[in-house]
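Handing you this structure, nothing more for now.
With one protein chain removed, the remaining protein chains of the complex are shown where they sit.
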Amino acid sequence: MIRAGIHGATGYTGHELASILDRHPAVEIAFGTSRQSAGRNLADLYTQGPDLPLIDPSSAPVGEIDFMFLCLPHTEAAPVAVAALDAGARVVDLSADFRLRQAAEFEAWYGEAHPHPEFLSQAVYGLTEIARAQLAGARLVANPGCYPTSVLLALFPLARAGALSGSVIVDAKSGVSGAGRSPKQHLQFVEVAENLSAYSVGRNHRHVPEMEQALAAWTTQPIDLIFTPHLAPVSRGLLSTIYASLREGWDEARVRETIESTYQGEPFIRILPDGQHAALAHAAYTNRCVLGISVVKGVALLTSALDNLVKGAAGQAVQNANVMAGLDETTGLV
Amino acid sequence: MIRAGIHGATGYTGHELASILDRHPAVEIAFGTSRQSAGRNLADLYTQGPDLPLIDPSSAPVGEIDFMFLCLPHTEAAPVAVAALDAGARVVDLSADFRLRQAAEFEAWYGEAHPHPEFLSQAVYGLTEIARAQLAGARLVANPGCYPTSVLLALFPLARAGALSGSVIVDAKSGVSGAGRSPKQHLQFVEVAENLSAYSVGRNHRHVPEMEQALAAWTTQPIDLIFTPHLAPVSRGLLSTIYASLREGWDEARVRETIESTYQGEPFIRILPDGQHAALAHAAYTNRCVLGISVVKGVALLTSALDNLVKGAAGQAVQNANVMAGLDETTGLV
Amino acid sequence: MIRAGIHGATGYTGHELASILDRHPAVEIAFGTSRQSAGRNLADLYTQGPDLPLIDPSSAPVGEIDFMFLCLPHTEAAPVAVAALDAGARVVDLSADFRLRQAAEFEAWYGEAHPHPEFLSQAVYGLTEIARAQLAGARLVANPGCYPTSVLLALFPLARAGALSGSVIVDAKSGVSGAGRSPKQHLQFVEVAENLSAYSVGRNHRHVPEMEQALAAWTTQPIDLIFTPHLAPVSRGLLSTIYASLREGWDEARVRETIESTYQGEPFIRILPDGQHAALAHAAYTNRCVLGISVVKGVALLTSALDNLVKGAAGQAVQNANVMAGLDETTGLV
Partner (left out) sequence: MIRAGIHGATGYTGHELASILDRHPAVEIAFGTSRQSAGRNLADLYTQGPDLPLIDPSSAPVGEIDFMFLCLPHTEAAPVAVAALDAGARVVDLSADFRLRQAAEFEAWYGEAHPHPEFLSQAVYGLTEIARAQLAGARLVANPGCYPTSVLLALFPLARAGALSGSVIVDAKSGVSGAGRSPKQHLQFVEVAENLSAYSVGRNHRHVPEMEQALAAWTTQPIDLIFTPHLAPVSRGLLSTIYASLREGWDEARVRETIESTYQGEPFIRILPDGQHAALAHAAYTNRCVLGISVVKGVALLTSALDNLVKGAAGQAVQNANVMAGLDETTGLV
């Protein structure tokens, strides 16, 4: 039985992770922490449990666990990760702390010095389908952001094959749980219902450098990325509609064949047949990333749907941990 | 041109009121106040205006206005009302401060001493259709709560006619704007969407004494009131499903005839024909209260729908002011 | 491995049932039928599977199965059930055909003669928690309606204990999936969103006789039942707010103790602690019925939430089949 600890168990991601691990046949949750709700039970904070007593982070028995999952704000996660590594645990960090490889880039986007830049080079960027080989021996995994997961899984086959010609526009729509559980004016029901709004348009969102870093590793073609996230009136789910300019010679058949062959046999990638495109409902409450493919006027028009709390966060974290632990990758996931 | 001031213009009720008054052909908004947003414009806080510079309450030119509307928290409204009365303005108070006639009752339900009990006896409880005669000369009007408006308009004809036999159960469902604009955990989109929940069940909601006080004034029959409000996943609108036990001799025809004759010619009361019942959509964005009528096994089963921000708050406030000012009661309202 | 057939697999209930059985470790789906979609696959009709080829009902190999589940319209289910019984299968009928014990009552409420009144007496009314003993040997089970399940589970302990004094008012709110999958004007998104409406009020809904029949079996006290269902703007979930008049001597402690002791150890009944009431979110996507308890002015105020597609339909059907088959009752259910 793998013993796992969860830091930051009370946010939407922490709760989703605790729920998945609670049903996981090979994992036992050793502890969950919460600064604000220590002493209470996670089941009292949510309408649907699980039963998990919450302890203060300072009293977490870090030495007794095999895996540490971090659902903490950026810059708070890194020191906890380092302490866990020191104590011998393997770490899956769901924060942004180890996603960017350059400390300077982290500082530029997050406005603070990175707490542990010396660990950046050893962290594995955990897009499971792509990083599987490195995950087996990894001790520190940076779990990708929800937007990057949806975008990068769609673009990886094309980027690697040299199909991209430079312009990538991502028009993404996310459910409200992606914005976290802390009460905020613009996340109140009355503000969101019957509304739909763009935010952090262009190149302002912190997931931009994460996507650019990955693309740069897969293709020598410089990419001009434009990214427009929207807040959609749904609780969970994320749909990226991607417009990627193609090099000559890339028609729809070749694009489809490239993507399909890349993901053949992947348990959590579902490629829709010709003429169909992805919707939130294809992926809700599952660890799947569902892809739709068209090519129009030299542009790959890809739709990529996932559940932001599952494949976009907690589900992929467990998928990564399964690989790290040598388990069947689908254990505990649907 | 009537000059009006609005205290507390930035909440949902204040904004709705400002929007109605902004379009009102006989009213000019002299000022709107906000403690937190003084110096800003109401149009910057909402996606749809109106254009209203916000000033600090302390600098409100109370001497220059004819009508003062108060959208303030309870116990904060009363002193402002008294100051406005002293300055010669007429006051429509949308808070709970002057709704209950007994200071002891106020204290029992709101947990604080009433700031100005000496004004309780002169305040008119502004259910417009019922209080019209007193409103003409009123200087201080207590605008009813949203739940009481929906319930009392439905029950008034029966209570006055002696039809009620003692048991009244109100199962009410309210949109989320009724809970105010301040960010709260349980009002976040993710918590409300695809959910529906009872709260303050039985006799715990502060609107209970307000309803009981009115019923006691209309009928000598003691009423056992049970009231269960629910939070519904809609932004605005309020539906009360009312089960009122009837005295012998009251069948559906007589109940219907009594209610219809009471409200004949009322511009804002709409009584649905036999077999139809009220839905939120009947009243949304209007100042109407829409009533459906059945009688089952000796119980009047009434449905009463209104828009909690309009007839349940700002609209009825304007309706009251129209009557106070001798205007056509429907001016500026739909 | 138990072999199961599903008649009417393409409606919301049929799809939910197929999804549950597809994950059920002890069941193999032998076939799913659809009159309109024979030749297609259930996975093509829904965004999320399961993979189930649909055959015409006429070609269903009824002799090869152990269990037949019927998700058919009333009067269509009965002949299919009888044929399945003849062929040796055990039947769980999710339609209304075998819920009422009197053919005359069926005819009065459904407007048609019952196709097989001779089977009414042998059908077990499958409220699992209550009928468990009879289910073990049952060959024909009438799966209860969604509203009756929520109401009867709440009232059973009190009815059986003689606590009810005659008046029961049920104010219920259901998600839209309860109204079926066939396109209808009033179920379109635009009609339902931001709306909430009562329908079939009083004693007009076909679930009324089903509830009265059960109550009559549990208590000698004649019950005046008033039932008001509402259509709520959610996809799934059902909340019944129940007002049941109590006999003298029944205070909140006794009511709570009676309900808690009745359901002690029940895996799918969750009783909320004092001061809490049920919300749709407590039960969504689970087979649970979640109960909240208050007593106010001699009235038991009970809230009862369940997922109309799970505990209110397909989940309870599987729960019943588990008992019938001698499996752990929770197998394949959450």
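Note that the chains take the letters A, B and C in the order they are written out, and that residue 1 is the start of every chain.
Throughout what follows, a contact is a pair of C-beta atoms (placed from the backbone, for glycine too) under 8 Å apart; a residue touches a chain by one contact, two chains touch by 3 or more.
Computed from a predicted structure; not experimentally measured.
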Touching residue (missing chain; options C:Ser58, C:Ser121 or C:Gln185): C:Gln185
Selected residue (touches chain absent from view) among A:Ala26, A:Ala43, A:Val82 or A:Ala279: A:Ala279
Residue, one of A:Ile6, A:Ile55, A:Val234 or A:Cys289, that touches the chain absent here: A:Val234
Sole residue of C:Ser150, C:Ser177 or C:Thr228 that reaches the chain not shown, by the stated touch rule: C:Ser177
Subunit C residues that touch the omitted chain in the full complex: 12, 47, 175-177, 181, 183-185, 187-194, 233-236
Contacts of subunit B with the absent chain, listed as residue ranges: 47-48, 193-194, 279, 281-282, 284-286
Residue numbers in subunit A that touch the chain omitted from display: 169, 171, 173, 191, 193-199, 201-203, 224, 226, 228, 230, 232-237, 239, 241, 243, 277-281, 284, 292, 294, 296-299, 301, 303
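The rule is short, and it goes like this: only the chains that are shown with their structure count from here on.
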By mean Cα position, the chain sitting nearest the middle: C
Inter-chain centre distance, subunit B versus subunit C - centres from mean C-alpha coordinates, in Å: 39
Averaged-CA centre spacing for the pair subunit B and subunit A, given as whole angstrom: 46
Shared interface positions of subunit B, touching two or more other chains: 191, 193-195, 233-236
